[in-house]
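In this view, the complex is presented without one of its protein chains, the others remaining in place.
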Amino acid sequence: MNGMNRRQFFKVSAAMLSGSSMAALGLAPQTALAEVRQYKLARMTETRNTCPYCSVGCGILMYGLGDGAKNAKATIVHIEGDADHPVNRGTLCPKGASLIDFIHSPNRLKQPQYRAPGSDKWQTISWDEALDRIAALMKADRDANFVEKTAEGKTVNRWLTTGMLAASASSNETAYLTHKIVRSLGMLAFDNQARV
Amino acid sequence: MTNHWVDIKNADIILIMGGNAAEAHPCGFKWVTEAKAHRGAKLIVVDPRFTRSASVADVYAPIRTGTDIVFLGGVIRHLLEKDQIQHEYVRNYTDLSFIVREDFSFEDGLFSGYNPEKRRYDKSSWDYERGEDGYVKTDPTLQHPRCVYQLMKQHYARYTPEMVERVCGTPQAKFLQICEMLASTAPANRVATILYALGWAQHSIGAQIIRTAAMMQLLLGNIGMPGGGINALRGHSNIQGLTDLGLMSNLLPGYLTLPNEAEQDLPQYLAARTLKPLRPNQMSYWQNYPKFFVSLMKAWWGKAATAENNWAYDYLPKLDKLYDLLQVVELMAQGKMNGYICQGFNVLAAAPNKAKVLEGLAKLKYLVVMDPLATETSEFWRNAGESNPVDPSKIQTEVFRLPTTCFAEEDGSLVNSGRWLQWHWKGAEPPGEARSDIEIMAELFLRIRERYRREGGTFPAPILDLWWPYANEANPTPEELAKEYSGKALVDLPDPKDPARIVRRAGEQLAGFAELRDDGSTACGCWIFSGSWGPTGNLMARRDNSDPTGIGQTLGWSWAWPANRRILYNRASADLQGRPFDPQRKLIYWNGKAWAGADVPDYKADEPPDTGMGPFIMNPEGVARFFARAGMAEGPFPEHYEPFETPLGYNPLHPKTPAATSNPAARVFARDLADMGKVEEFPHVATTYRLTEHFHYWTKNVRLNAIVQPEQFVEIGEALAKELGIANGERVKVSSKRGYIKAVALVTKRIRPLTIEGKTVHHVGIPIHWGFVGIAKPGFLANALTPSVGDGNIQTPEFKSFLVKVEKA
Partner (left out) sequence: MALQSLDIKRRSATTSPTPSVREPSVGAVAKLIDVSKCIGCKACQTACMEWNDLRDEIGTNVGVYDNPADLTEHSWTVMRFAEYENPQGDLEWLIRKDGCMHCEDPGCLKACPSPGAIVQYANGIVDFHEEHCIGCGYCVTGCPFNVPRLSKKDHKAYKCTLCSDRVAVGQEPACVKTCPTGAIEFGTKEEMKEHAQARIADLKSRGYANAGLYDPAGVGGTHVMYVLHHADQPTLYSGLPKDPQISPTVSLWKGVAKPLSMAAMALAALVGFFHYMRVGPAETSEEDERNAEKEVSHE
């Protein structure tokens, strides 16, 4: 690492001489000598959101390509903290500051997939196929194993052989609808990340 | 949190214990640095490791994992012995003077009523003594030998500084220094706050640890005060919301509870939950339970829920036992479950004892995973070599993986730790064919409903009758759902005092839960969220951040449950005359006619301060409880029990009672008990935790986070490394009775050996973020090591304390 090889020597000295002599002659180089990088957010669409990680609930600003016009696809290209937010006041932790790479993670799922019994790979299926098959499996299991009454004759109306874990990062609206559906099916094996 | 993030800035003393706020909640932790910088607050950190929080603390003390009750019980003893308590507060706002039943006892580490076969207590003796008027007997002089004050003093007399040092390994001098700092907040104008998280919850005695801390705060008069409280820093962005909405085996929205199978009729169910006051003139707010319940049933089953059919009471499943995650994994492993749906939940990594979860998943007929990201759970059948050595051909489970939107691609609200419901807006379309969870759940439900309509089947009524009023049935909007849980009038609602006057028109949104009725005329999916989308619109979307008092209340920012109240129990921040205990930090006060101030009063708004109504309006006593009555599984006073995998093998407080070694009422199955390791074979104490650079198992899919913390490691102290001949950066194998992981050893000064009962105990720190899916360096799921045993109250697994063996890989 120490020292300089011949090639670098030539390069350096050549540039130094040419540059400084041109400047001395009062000739500006063809490109500007100094210019800050262009500010990239000027006309992007700003959308307010909440960081999906921990429960501080930091406000974030998501910057989408384009100005919101119909023909522009608003891919999110930058996220920073919302300075108006009383808790985070514009700050974000290393996770919140990296959210852009969550949205565009190479491991985002894009199509419904199916893994057959005994298989060692995924196959892509359509939403219709997936939802129909799941609905059929759930109904068959519920019909076969639903307990209306216990041996002692108590009405219990419960379904114990299928369970569900709900998402701790899903919205209240998702959670509310999920709960409503799950109880209508009589499911009891129902939990979320709160106690884990 | 009883308080909220910004309010931390009002604290004089901040105790971080059972958590690592700087690491796990950096942006909330800023209010700790603000309190330090602008109030001169002092920060105390108690943790087995010298953490990122400790790096900016004024005082750090080490503690052996799982012994927090001894430490906090020691603080309680110190406060009682030195009489450093907030007298006016505890006399008037707590149960110190209440007299306990004569048959209540505590001997040899066990409370009265224990049944060792069932590992459960008969709690009937854990109660107050009642007078002839039906109210609880009290002794305001606190001299009665069975008053709560005397019983508590006696209970914690054993928790001496010597005992703390012996059991926790905390040097006495450090312990006493911390006692003094906490005691400095007993005067009415000084306040301490406590910030904790899963470092307390994830123990077999987790709930009781937290209770001990709350008791300490009550003694100091710090509950209800700005800058005070007991503050759970929740882990996930909406874990508070999901708990509030009751997505647990035994709950309904708003902390209503599902019926037990013994509760065969509605009046019986309601009577048990409609709590009558235990003292004169108390609010006992749960007296309104029927209003909340009937409004929920109307939101779920609409016209099908009628007075005649007990508001569709039979549509609700009835519990024979809890079906928490540990129970469900046990049933799976026994082959008793057929289907499982994981909505954004990586259960293979998140539940204890990975091998058991793997066995369970492999016995399912079908598994449905909804997630924006690839997860280990969805690929549990994939052979990933040593870290997931399965044979796919032997796993017959059908697996469906459904791509979902992420936060950026949807509208909706999340509840933060401070109970703020904050609305967010969609900024882009999801990738590929991903759909929102709402759409997936709705589509799935409609397909099931259609099959029941077409084919019939078992008990289809609750499915066919489910109220489904959404404009696009296959994709309800977040706005429709938010309005539904917030609540509306179903018919014109007359004013109870003047029936000629209509207070709400049919279809109008309600302003709050005070408007709910038990006659089927209101619908509300979650009573504590009532008013979040009120008659004036979506209050969760509010963005007025003004803070006129300067104490950080911002009542116009979003909406907090309940009733936009920011600090719970805030009535307790004022004295019996209604004057703020601390005039510098006024929260609410009595203005002669009503309660006013910087918060929504947690009290009857026009109740004069001196009528004897207590500030803890949800409790039928009206006051806070030191004596938990039947509220806890292990006993009315927290007692220390060792972790299930204990480095001692006995409980130093009860060395001669094996039944009292570990929590006698913990959630544990026979198979899991057999899977516990002994110190002879696994000599090192392990604890698992998060790092600030990562979020659980998500961010190993996120490049920037993978860059700043790329590879799995475990932390061991220099002394243990020397003993085992392990150099910094070398690979090690860490094993427990249940499995092993291999990782880089990070040798540090930040973990020092502790002397416990004369023995040297080494801690091993195990960050959890790696696995066999992701773009960070592949690693092992840390739950390969963890034991399957849960707290007796909330069944939270003991991820924070177990035994391992460390060796060179």
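Going in written order, the chains are labelled A and B, and every chain counts its residues from 1.
The working rule: a contact is a pair of C-beta atoms (placed from the backbone, for glycine too) under 8 Å apart; a residue touches a chain by one contact, two chains touch by 3 or more.
Keep in mind the model is a prediction, meaning the values are calculated, not measured.
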Specify the residue from the set A:Thr91, A:Gln111 or A:Gln193 that touches the hidden chain. A:Thr91
Which listed residue, B:Phe29, B:Phe98, B:Phe581 or B:Tyr697, touches the chain dropped from view? B:Phe29
For subunit B, which residues lie in contact with the unshown chain of the complex? 22-23, 26-27, 29-30, 33-34, 36-37, 40, 50, 52-56, 58, 60, 692-693, 703-713, 728-730, 744-750, 775-777
Could you list which residues of subunit A touch the chain missing from the display? 1-5, 7-24, 26, 28-29, 31-40, 42, 78-81, 83, 88, 90-94, 96-98, 100-101
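By definition in this document, only the chains that are shown with their structure count from here on.
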CA centre of subunit A versus CA centre of subunit B: separation in Å? 26
Subunit A residues touching subunit B - in the complex, by the definition given at the top: 45, 47-59, 62, 64, 73-76, 81, 84-89, 91-103, 105-120, 122, 127, 130-139, 141-143, 145-146, 148, 150, 154-196
